[in-house]
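A protein chain is absent from this complex, but the other protein chains hold their places.
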Amino acid sequence: MGPLLALVGAGLTLLSAVGVVRFPDALARMHALTKASTVGVVLALLGGAVTLDHPNDVTTLLLAAALQLLTLPVAANLMSRSTYMARGIASHVDEIDELAERHALDDVDPGPLDEPPPPGAEAGRPG
Amino acid sequence: MRSSTVFAAMLLAIWLLAWGSVTWANVVGGVVVVVALLVALPDVRHRGTPVIVRPGPLIRLVAHYLRDVIAANAQLAREVLRPRPRLRTAIVRVPLAGCTPEVLTAVANLVAMTPGQMPVEVEDDPPVVYVHVLQFTSAVAVRREIWGLRDELLAAFGTREAIAAAAAERATLDPPSGAAP
Partner (left out) sequence: MIAACYALVVLAGVGFAYRLVAGPSLTDRVIGLDGLLVVGVTAIVVRAMDTGEGAFLPVALVVTLVGFISTAVVARFIEGRGR
């Protein structure tokens, strides 16, 4: 039972990797990573918890599974938000985009991405 | 049961799981650490809102979550194995009334595991979540699905006022007669 769970988990991780390689857009790759590899790693950890005997190992694996399940969706949310907001990354949205209007309200033009150094910054300083 | 008590119990459980065995030394050490954390974090200590858990809706929520996860992976497998992935992406705004910050966080996390949906932005006041969908059919369909998730979460964890507020907002934005908002 344990190795079977780990096999399904490894298969889902491979599915996630294929999605990450094939999808055309950064946000779509985020979808593939979050949905498949979260479940994959939780299944693999549960398979290990079923197989191993020592109670110390079992509790460590259960704790790792719970933490993976809690942290991976949050990390995906943070990354999706930053990817969408970063001006230099192409977020290709086909149909409607209701977040863009929201951001147009409070978007201030911050200037070019690479600022030239302010004049006089390298003037000799005592130190 | 107050939320600070639940917080303390969860921390103690994580401490014991990390140490691997329930001995007196571990339990005493865990209690010391938990008390020290509660002393150091006055916000958690003072919040003390009552925690409501209804077991029937909670089981329905867990079953819904498992079904969603399996469906999400099946859909992902179909999309990945297609010769050219056919995606019609969109970002939809979903207002969520009646959500405390904890319920809003739970909605965002569950949406991340729903087939074809990913939260992009979460706002607190008023509670709104912006959702990125891979296969866009209509905005109303996306909103209905996420409202269903929110209603299940509130049925399991929410106060009666929150459930009433959510139902009132849903009645105005999505009238049951089927007229488009």
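Which chain is which? They are A and B, in the order written, and residues in each are numbered from 1.
The criterion applied here is as follows: a residue touches a chain if its C-beta (ideal position, glycine included) is under 8 Å from a C-beta of that chain, and two chains touch if they have at least 3 such contacts.
On a predicted model such as this, the values are computed, not experimentally measured, just so you know.
Partner chains of the missing chain, restricted to those shown and counted over the full complex, are A.
Seen across the whole complex, the unshown chain contacts chain A at 2-4, 6-7, 9-11, 13-14, 16-18, 20-21, 26, 29-30, 33, 37, 40-41, 44-45, 47-48, 51-54, 56-57, 60-61, 63-64, 67-68, 71-72, 74-75, 78-79, 81-83, 85-90, 113.
Methods note: only the chains that are shown with their structure count from here on.
Chain geometry summary: the mean Cα position of chain A and that of chain B are 18 Å apart.
Within the complex formed with chain B, the residues of chain A that make contact are 12, 15-16, 18-19, 22-25, 27-28, 30-32, 34-36, 38-39, 55-56, 59-60, 62-63, 70, 73-74, 76-77, 80-81, 84, 92-100, 102. Taken in their complex, chain B has these residues touching chain A: 14, 16-18, 20-21, 69, 72-73, 76-77, 79-80, 85, 87-93, 108-110, 112-113, 115-116, 118-122, 130, 132, 134, 136, 139.
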